[in-house]
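The next block holds one structure in the form of structure tokens; read it before the comments.
All protein chains of the complex are present and in place, except for one that has been dropped.
Just so it is clear, A and B label the chains in written order, and each chain counts residues from 1 on its own.
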Amino acid sequence: MFAHLLSVMIFLPIVAGLILLFAPLSRTTARIVGFGVSLAVLVLSIDVYAGFTATGKLEFVEYIPWIPSLGIAYHLGIDGISLFILMASAVLLPMVYVLFGTREKGYYANLLLVEGAMIGAVCAADLVLFYVFWEVMLLPVFFMLGLYGGPRKIPATLKITLYTIAGSLLMLAALAYLAVQYHALTGEWSFSIEKMGLLDLSGHAAALALFGFMIAFAIKIPLFPFHTWLPDAYTEAPTATTFVLSAIMAKIGVYGVIRVVMPAFEMEFARYALFFAYAGVIGMMYCGLTAIAQKDYKRLLAFSSASHMGIIAVGVFSMNVQALTGTIYQIVAHATSTGVLFLFAGILEERTRTRSINDLGGIASQAPIFALFFAIAMLASVGLPGTSGFIGEFLIILGALKFNVAIGVLTGLSLIIGVCYMLWLFQRVFFEKSKTASERFKDLSPVESLAFVPVILLILVMGIYPHPFLRKIEPSTAQYFAAATPVVAQATTVTPALAADLTTEKN
Amino acid sequence: MIHDYLVLSVILFCLGVVGVFARRNFFTVFMSVELMLNASNLAFIAFARLQQNMDGHVLALLIMAVAAAEAALALAVVILLHKQTGKLDTNVFSLLKG
Partner (left out) sequence: MEHSTFYLGMIPLYPLLGAVCIGLFHVLTCKRWQVPPLVYGLLACVGPAMSFFLALRVFFELRALPLDARFFTYKAFTWFSVGDLHLDMGFLADPLSGLMLLFVTFIGTLIHVYSIGYMSGDKSYAKFFAYMNLFLGSMLILVLGDSPVVMFVGWEGVGLCSYLLISYYSEDRDNVLAGNKAFIVNRIGDLGFVLGMGFLFWAIGSHGFDFLSLKANAHMMTESSILIVCLLLFVGATGKSAQIPLYVWLPDAMAGPTPVSALIHAATMVTAGVYMVARFSFLYVEVAAAGMIVAWIGILTALLAAIFGMFQDDIKKVLAYSTVSQLGYMFAGVGVTAYSAGIFHVFTHAFFKALLFLGAGAVIYVLHHEQNIWKMGGLKKKMPITYCTMLIGALALAGCPPFAGFFSKDEILYSALANGHFFIWLIGVLVAAMTAYYTFRMIFVVFHGQPRDQQAYDHAHEAPLVMTVPLIILAIGALFAGFYNLPAIFGGEQMISHWLAPSVADQHPHDSFLLEFFVIATSVAAFAFGLWVAYKRFGKGAEEPVFTGFARFAYHKFYVDELYDAVFVRPYKAIGAEISEGVEPNMTDAPVTGIARLYMRVGTLVKVLQSGYVRVYAIYMVLGLGIMSFILSQSLN
């Protein structure tokens, strides 16, 4: 449509958000402006999606030198991996404005800010720029959680903020290390993420830097055992913030691992991949088991979200094209299922004024449409075939099985663990007899239903006909394992060769 | 020769330090600070004389200018504080107490 599409997508919401923040407007105006801007971003993102040609290289590149002496540049671009995270944030954000109409002006403004920052983080092709957006992302969350959160918002805010900042500092140090190494190798300064792929770092210092990055990303994802900020933050945050955190922001942590860590630390990454994969699997089981004991449905969903992120992480660390593609797919699937479940939880909380599972019951008969949509999102989150969740989960399990049989089998357990708590939740909230809190539960209004319909359709379409989506992802992920430029070539030396094991000729 | 000047400067500086430590009246504390500044001025001038160049003079003049600016600001602050509480005792103002 026009040049600098990505910049517009980043700065339109940021500028609009800042104006909203400072201009004396009513909350209705703020909501309308917010909706309009997020819709505009959605339109632009569709344009990007349509124009994306899936070459496996960066597209829509913008390059403006920023600090030339250090090789820092305002460098944007997207590939199949970032495209889908970008799409997820662009598609999902407008829903929030439709669904939640009684919030403060600052709430709507901060949502725009966070959208801009998230798009910036996934579009950044320069490490410093990435870092800047990464940090900016946290600010609106800090304010939304701290200002508009639930009763125990202050401890939750402090925890998430301190946690992420601690991670960010480690990342900053590791990032500087990368640039210095690059300078030592080539004699020029650069922070370009692409060029970091030329590095092949190994040794103790590299391992330290790897862990610097990994801790930062592990906190954001969150990977076991760095998840402890999550239940508090997800539970106390206002719905839209929880939604943003779980649906998109967590994915940017995964994105960071794929984009920054994997190409730069081939050797060290392959060496520690099994360790991280175990962290993912343990996190999946740990959070999944914890979920069943929750009495607060928002907290249950929080743990469920963390549990699924464990699976997504396993996909990254399994280091083969099926698992990595599955991861990207699962990122979108998770955003449209578990993320959307948080929106349902928000509606539930708004209408029943309770977050306790024990106070609810029989909603399915009061509100069939609400129950239907919730059920579809829930089934996608437990990975039922025919929904988007299955494709991603299946690919991840398949890839994990190749990487390491034990990891594969444990990953498969998520099939069981997921349904246990989800069915329990569904039984207690939607089935059984009505309780006083849910007795007069109002079904979704036509407008609200309409807001959910696109996402619900997306869940189904992505489950039934995933090929067009995967076609856009696969060239980028395949490049990581391509024979000519093997980003993770050494991975094969570290992983056991399962396939050879299974197919030795008989006789 | 220079030794005597330095001893005097040190004595003056120590007087100033003790004044800051021990006195509680704003103005006395303030005067003690000025005393310290002037003690250092004395040392600068003495060294300038010893080295036979103007560097020390430059610094001395700079310190005087800073002292004047500081006096103007600090006195304004003291007046404001006095207006609020009616006291000139430094111990009254201990908001930073942990």
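Rule of thumb we're sticking to: a contact is a pair of C-beta atoms (placed from the backbone, for glycine too) under 8 Å apart; a residue touches a chain by one contact, two chains touch by 3 or more.
The shown structure was predicted, so the numbers you read here are calculated from the model rather than taken from an experiment.
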Of the residues A:139, A:172, A:292 or A:461, I need the one that contacts the missing chain. A:292
Touch residues of chain A, complete complex, unshown partner: 159, 163, 224-225, 227-229, 231, 286, 289-294, 320-322, 325-326, 362, 364-365, 368-369, 372, 379, 384-386, 390-391, 394-395, 397-398, 401-402, 408-409, 412-413, 415-416, 419-420, 423-424, 427, 430-433, 464-467, 470-471, 474, 478, 481, 498-499, 501-506
Which chain B residues touch the hidden chain? 17, 20-22, 24, 29, 90-91, 93-98
